[in-house]
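Every protein chain of the complex appears in place save one, which is left out.
On to chain A.
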């Protein structure tokens, strides 16, 4: 059984902006989807739409306490907005290293406990370009306690052309300089990890 995972343009571009803001660090974050009201009869064909992305940390990803804080706060925010945490993304520190590590598997498994169709996403930095000519993600699904890689192509997007156009434009405009992740929030609580300004820019470009 393969679970479709569709990326909304805003979710995709925030992942890449996060990686672009900290090119010398590992980065990670969460993906959220709209909570399905009820499971339809043929629910296995309903794709999960990743509508937003919450960038979490940069640098050292393997420490527990702030991750737990982030998961708790974001879970609360999700409930208020009828979202559910549906996935986890990570870009490793070294460009050529795009395999999931222990951190990715652990956090992914934790999310899968609450959302069985959770996806774990690794960013392939070797193919990261300003023009965003192709999707640079690898999607992993949780099957029988193992993570299996699934192909990510333009069909994994709600509208790939739009995602490509928006992400490229925001990269060129250096919007990543104003992207806020949870680490930035902990440094100064006024920093808003929902990134309303970037969301506005995305809407403008849609």
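The rule is simple: contacts are C-beta pairs under 8 Å (C-beta built on N, C-alpha and C of every residue); 3 or more make two chains touch, one makes a residue touch a chain; residues count from 1.
Just so we're on the same page, contacts and distances are computed from a predicted model.
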Practice task
If you had to name the missing chain as UniProt does, which of "AP complex subunit sigma", "ER membrane protein complex subunit 2", "S-phase kinase-associated protein 1" or "aldehyde dehydrogenase (NAD(+))" would it be?
Solution key: "ER membrane protein complex subunit 2"
Exercise for the section: Quick one: say which of A:109, A:138, A:169 or A:186 touches the chain that got left out. Expected result: A:186
Handout entry: Sole contact to the chain not displayed, among A:63, A:154 or A:203
Key = A:63
Practice task
Identify the residue among A:82, A:148, A:174 or A:200 that touches the chain left out of the display.
Solution key: A:174
Fill in the blank from the handout: Even though one chain is not shown, chain A touches it at residues 23-24, 60, 62-66, 68-69, 94, 96-97, 102, 174, 186-190
